[in-house]
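One chain of protein is taken out of this complex; the other chains stay put.
Chain IDs A, B, C and D follow the sequence of writing; residue 1 opens each chain.
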Amino acid sequence: ATKKTSDLKLASDWPYPFHGNPFGPGAVGGAWWFVYEPFAYYIPQTGQYIPRLAEKWTINGSKLTVYLRKNAKWSDGRAFTAQDVVNTVAFIQAMWQWPYEIQTVRAINPNTVEFTLWKDAPTSFMHTILTDGAMGSLVPYHVYSKWYGQARQVAELGKKIFYDTQSGKTVSDETKKQYEKLSSALRDQVNKFSPYKTLKRMPVVGAYEPTKIIQSEMVLSKNKYHWLANKNTTERVVFRRWSSNEFVWASLVSGELDAAHPNMPKDVVEQLKFINPNLNVKTVSDLSEIALIFNFNNKLFKDLNLRKAIAYVIDKNKVKDVSVWQANPAGQYYTGVLSSMQSKWVNSATLSKMTKYTTSAASAENILKKAGYTKKDNQWYTPSNEPVEFVLSVYGPHNDWVLAAREVVQQLNKFGFKVEMKLIPDGMRDQVMRSGEYECAIEFGSAWWGYPHPMTGYARLYQWDIANITAFPSKEKFNTPWGEYSPFDLVEELRVNINNSKKATEIIQKLAYITNEYLPVVPLFEKVLPIYYSSARLTGWPSAQDGRWSLAPGGIERLYNLLITEGVLKAK
Amino acid sequence: MNSSVLELKNVSKIYSIGLFNKVKKLALDDVSLNIKKGEKIAIIGESGMGKSTLAKIMCDLETPSKGEVYWFGENLSKLNSKEYKKMRIKVQYVHQDPYASLHPSKDIFSILKDPILFNRICERHEVKEKVEELLELVGLTPTNYFLNKYPHHLSGGGRQRLAIARALSVNPEILVADEPISMIDMSLRASIIKLLKDINSKLNISIILILHDIGAAKYFAEGDGKLIVIYGGKIVEFGSCDEIINNPKHPYTRVLISSTAVPDPELSKRKIVEELKSYEPPKRTPESQECPFIHACNYSKDICLKGPGLEKVNDLHFVSCHRYKELPNWKLFN
Amino acid sequence: MMKALLKVENLSAHYIVKEGTIKAANNINLEIAENSVTAVVGESASGKSTLIEAITMSLPPNGRISSGKVFYKDNDILKSDYEHLRKIRWTEIAYVPQAAQQSLNPTMKVIDHFVDTVKSHNIKWSNHEIRERASELLKLVRLEPGTVLDSFPNQLSGGMKQRVLIALALLFDPKILILDEPTSALDVITQAHIVKLLKEIKKNRDITIIFITHDIAIAAELADYIVVIYGGHVIEKADTIKIFKEPKHPYTKGLINSIMSILSKDDEPKGIKGDPPSLLNPPPGCKFHPRCQFASEICKKEVPDLIKLDDSSKVACFLYKSAGGDVDE
Amino acid sequence: MKFILNRLIYLLFVLFIAISGIFFLINKMPGDPAYGLAVSISQQRNMDINKALEIAHQMMGIDTGEPLFIRYVKFLNQFIRGNIGYSTYYQTTVNEIVAKSLPWTLLVVFISILISFIIGVYLGAFSAQKRGRAVDISISFVSSIIQAIPPFVLAVLILFVGAIKLRIIPLGGAYPVDMEPSLSMDFIISVIKHAIGPIVAISIPQIAVWTLAMRGNTPQIMEEDYIRFAMIRGVKDSTIARKYIRNNAILPLVASLAIAFGYMLGGNTLVESIFNYPGIGFYFGKAIALRDYGLLTGLFSLIVVGVIIATFLAEIIYSLIDPRVKVK
Partner (left out) sequence: MSELRINLTKGISLFKYNKKAFIGFIIILFYVLMAIFGRYIVPLSLESNFSERYLAPSLKHPFGTDYFGIDIFAQIVNGARTVIGLSMTSSFFAVLIGTILGILRGYLTGKIGQLVDAIISIFLVIPSFPALLIMAAIFADSNLNMVQISLIVALWLWAPLAKQVSAQVMSIKSKEFIEASKMLNMPLYYIVFKDIFPLVAPYILVNFAMQLKGAMEFTIGLMFLGLAKFDSTHWGIMLNYALYQAGALYTPRAFHYPFFIILNIILLIYGGIIFAQGLEETFNPKLRGHE
């Protein structure tokens, strides 16, 4: 039997991040963006929104009004309406205790929904509502209507508790207990109901519906009711299980994948391109940087001089070479703004005030000597005459990190620090990091996931993950040319003023200065996604300059979905 | 003088064997026995009849399933460990297989020295002397030649002598030897029996010798020795050796005697050997009531279904057979 | 003396081991008369089995025949090729080796041993015929064919196994039946029974029997002729009556003297002093001289020849002078 | 019967202790099964990881507050009912995962053992017969070398050569997604094709094991008296080799066979992961990496049960074939 080869073949792991229909066993994993659709896609490189489920939207203070696409349909042919959006929000608020930032959601008419944000919600949350695939199309009302009332009840109660807690009011145990009771009752029922099993299908609003899942492969079939169905010529998307990088390399060589984004050593890339000349590669910033992070509870690293010395010693280019050779090496300034975006956010006047970290052992030595460190037999000692000696932890399963760590260790040892390396075993990264059982480590430094803006990165450095992990005293005030500021407060201020670009830029200058001078982390390189795509069976891959590639970080399938639904990418 | 050194009272032994431990085997059936100091006793019977079991129970290497064992008048099961330890070395056992009963990687000196030292038989500096004395006693001479040899340097007979020497090293009063000659060359067997006889007369040690060769038993127990014939775990005939050999009463004893080869080609042609009804060993279970020999015996009757007890023929002779009086007169040759 | 069916000339065999060579059979000369029973007697490790194995060409892999001839029906067996040998084995010469207890394949039923043997000799008997024949033979050795044929070896007792082997040996009515220690692992009563059985076989069939024993008393009961082996040498051979009446060689005398018999009266049996010789480093001269009370200087240096004393007896000892003056063959 | 019963009770006791041990060991493992989900939530929603973890716990139904002992009692209670656990990651019962994956593992293990046993026994017997000659020396040399190769290296090499260089075996999976499981020829062929990689990877070291075992066993058998007696009887060499030598040399291996089978149930993690083959081992590897305690405990216990059953069978087989234990 000859089969039409209008398949897109990809690799992914599942059931990440959710289980099939989010409320029932099954699996979608990497199929997420094919199956669910956000109201719009956002192209970080151009700052453009591409409308998807929404035709347009308006923002009015804390109100977001979304006008739904009239021809959007579920894959079982039912129309997609505002009621589905209302239902979805109720369900995810009930089941996931999130996003409570949405205080109310209302169906104004079948094609219009109105979101009202909670008073304390950051305005950036509008962006999240628009671009997050979970917000509108997760829970078909016609399938889950039976539980709508219950979900609503749980969601309202949850919101109430959340708002009360946030505003410092105490919540009675009774309320909490009732909430527990209601929510677990709902959870049980919904989890038991698995559309994939009960209905033998899972109605979705996205361009593809998962139709078959086995351990090694997953098939998505085209939703023929999708609003772009007649442009889309790709009948199926087939995912192979991404079990290991080598596995993906092998599949790329043998042409069993149309696109994938594994890390690949330079020689392997050359070899694969040689064997399979149809293979192209496009590297996109992953909107994150890999950094050396410190545990500030460790006396050693409290000393800024040592951190600065380390920043000088490390040869970023070399690290990048052995780790992810395609990556952008960290620039000469460690501003917390990704180096590929630095020119856009940090102005030259600010840069000129800052320390420039060109690799130089001499500078490092100077700093240390000035600070009272001494060197004997190629080993540095602190002013209190203890050897500078520490362990660098790195998460074992992340190959590129391990390679980077190895190189860093080697360089620091050569300089005269005594550094040992330690692998964090599979599954243990979170545990080790959060418990602070490390001295220094390789981790994501600044990262712009979700909302591609410096604010996201600074929040990570000074308020959330990194701040928590490293115990960097971000609430303390640090000296800047503009006065003393606490970075924690600066981030808060930035969040409030995010839509005021002048004010925001001013704050960013201060944060950049503090980050560069006080080194909460030492960036090593900016991570990139190398996307390997094959033109053997498909045509229409965008040119290398096309801004749409920048959709890839945090959901590379968005890019593929956009390209095939619009009929740009199709079988030869 | 004639004190009892070892006594068995109604001893039985039951083994559980087989895949499911289901098969119960009666290896010894209600055996009573009283051995006096300095006595010589030969126990004979075929393979699997319970000889070794009996010997091991006598030496407390097996515990009886029923009945009691007395050493020097003391019930073994009632002794505390200290008393037991003291008595333990007074009863020694010589194994059948001199290849397995000697540690393969110890030299002769340490084989003999260790038990002497551990049991404080003599002072440390006298040990060598004592060892040489023992070697001399068992005929491993010149002693110097043997001291640092290993068991594998010795012939079977030599090993058996060594095993006897080891048993004697702790000055026992009872020596039980389980078929000590069966793995030894023909030409050396007699001398081992002779050695045991000499030990008995020289050291006044009671010796219980287990054999399946009735000729050797006769050689050993002739004169003042006793003979026990055992079949299917039961004593079938018991008494003075000469008496039994010359006038066996039990049908089994008779078959046993007539079956032994006679080293005389002419006589042997005239020897009368009875055909048995069966050549299989008896299958005895704890429930067995019948005479163990019933299945093979040419004289068995219904009365034999209920086992006979040991009956007195005369002061020196006991037999366990309902029909011993009705048997034809004993003669070995036509 | 009747015509010799099997004639062994100057046969020597040795084993190769790490420490050197073991000369287990040395310059052996034998004649086996048709329809006679010959017992080969000697103590353990004297080379009895080796002699038989050499004659039947069934030495273990490290055994070698260094010289000699073995004539069977005027053909030298040692020169025949393997296939020929395989064919006359069992059909003409059946040899039951020493370890009867382990000589049956534990994974095969008794009947299959018969079947394999028949099939290997390309004899066109149907399975049914083989079974008939096997039953017949088992009855002869007083075994119950019904149960025994379908038993596995470990379900049989030692005596039964020995009898199975004898039945198996009679499968093709061989001319010569060689038995290595057929009774030594058995109890007296079973032993007597097997002896009786062999006597019957000898009486009722045209068969020449050679058997090995270390118990010279058994030989007395069964054999026509006795060959005494010591240290790998034949030291005496004679007919049974003569050997018991007047043993010649000091060793034979000692051997007979060490029998502990129920008949012995005053003359105490006494064993032979000393240990059997090592065949790896044998003493020079007569192998028996270290244990011999009559040993003279010459015994320590030279190996005595086997000399003929009269028609039926030969001895290898310097105490004797050849009757006919000539050395045996 | 009493023996079997005793043995059974004893093994159940061992099972109980082993499983309890496993439970506590696994629950002592640091790490959080919800971490992966939390990371992806926090990335996609631009959210603090701690908050994300809380949500992830909620979503996965993980109650972090429950005391370990209570969980243990619950686990045992369910285990006795044949419900060996719940996978937080796959959000389904372990039984369901086992039902999906065990058949594949059994398929691979069964075929591997069969193939390797047959080949190994033949090679070993052959080698033993040619003892000392060039063939024998090379066979035992190669077998020893194979045993020296770390298993994962072997698997990676087989995958690389078979799937990438020669392209004769598919890259992972048990069957292509386009096929419906059925008894059709096409499906069976494709299943076999997919299983080849793991089978070869498991079989090669196993062949070496059996070869060496058989080769080591045979000389002892060759020395047995019944072999010599058969030769003396004039039995043909081929019959001797087959019925007398090989059949007896195999016997002691048969018991090991059962044990090997038991161990292989769990010993395939590496191979199945490398070949992306959806058997027990694959999920076991996943369970460890993901800290899916429920899945881990369930699978681990299952493997232990397998080993115990195999041991038990081996004991019975052994007592059946060992003449010394046999009752008349």
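Throughout what follows, a contact is a pair of C-beta atoms (placed from the backbone, for glycine too) under 8 Å apart; a residue touches a chain by one contact, two chains touch by 3 or more.
Given the structure is predicted, the values throughout are model-derived calculations rather than measurements.
Enquirer: For the chain not shown, which residue from B:14, B:170, B:203 or B:267 touches it across the whole complex?
Expert: If we include the chain that is not displayed, B:170 is the one touching it.
Enquirer: Touch as defined at the start, partner being the missing chain; which of B:37, B:88 or B:149 qualifies?
Expert: B:88
Enquirer: Quick one: which of A:116, A:355 or A:410 touches the chain that's been left out?
Expert: Only one listed residue reaches the unshown chain, and that is A:410.
Enquirer: Based on the whole complex, identify which of A:110, A:329, A:396 or A:567 touches the chain you can't see.
Expert: A:396
Enquirer: Which chain A residues would touch the chain omitted from the figure, given the whole complex?
Expert: Against the missing chain, chain A presents residues 244-246, 249, 253, 264-265, 267-268, 271-272, 318, 321-322, 325, 396, 399, 402-403, 406-407, 410, 413-414, 420-428, 432, 437.
Enquirer: Taking the full complex into account, what residues of chain B touch the chain not shown?
Expert: Contacting residues on chain B, toward the hidden partner: 59, 61, 85, 88-89, 91-93, 95, 97, 99-106, 114-115, 118-119, 152, 163, 166-167, 169-170.
Enquirer: Which chain D residues would touch the chain omitted from the figure, given the whole complex?
Expert: 10-11, 13-15, 17-18, 21-22, 25-26, 28-31, 128, 131-132, 144-145, 147-151, 153, 156-157, 160, 164, 216, 219-220, 222-223, 263, 266-267, 269, 284, 288, 296, 300, 303-304, 307-308, 311
As a convention for this text, only the chains that are shown with their structure count from here on.
Enquirer: As a quick test, compute the distance in whole Å between the mean CA positions of chain A and chain D.
Expert: Each chain reduced to its C-alpha mean, chain A and chain D end up 39 Å apart.
Enquirer: Would you kindly tell me how far, in whole Å, the mean C-alpha position of chain C lies from that of chain B?
Expert: Whole-Å distance between the two chain centres: 32.
Enquirer: Could you work out how far the Cα centre of chain A sits from that of chain C, in whole Å?
Expert: Inter-chain centre distance comes to 92 Å.
Enquirer: Mind pulling the chain B residues that touch 2 or more other chains?
Expert: none
Enquirer: Along chain A, where are the residues that touch chain D in the complex?
Expert: Contact set of chain A toward chain D: 15-19, 25, 27, 95-99, 124, 128, 132, 187, 191, 212, 214-219, 238, 240-241, 243-244, 246-247, 250-251, 253-254, 256, 397, 426-431, 434, 447, 449-451, 456, 463-465, 468, 554-555.
Enquirer: With touch defined as at the start, can you tell me which chain C residues reach chain B in the complex?
Expert: Within the complex, chain C touches chain B at residues 43-44, 142, 157-159, 187-193, 195-196, 214-218, 220-221, 240-241, 244, 254-256, 258-264, 268-273, 275-276.
Enquirer: If you look only at chain D, which of its residues touch chain C in the complex?
Expert: These residues of chain D touch chain C: 224-226, 228-236, 239, 243-244, 247-248, 251, 323-324, 326, 328.
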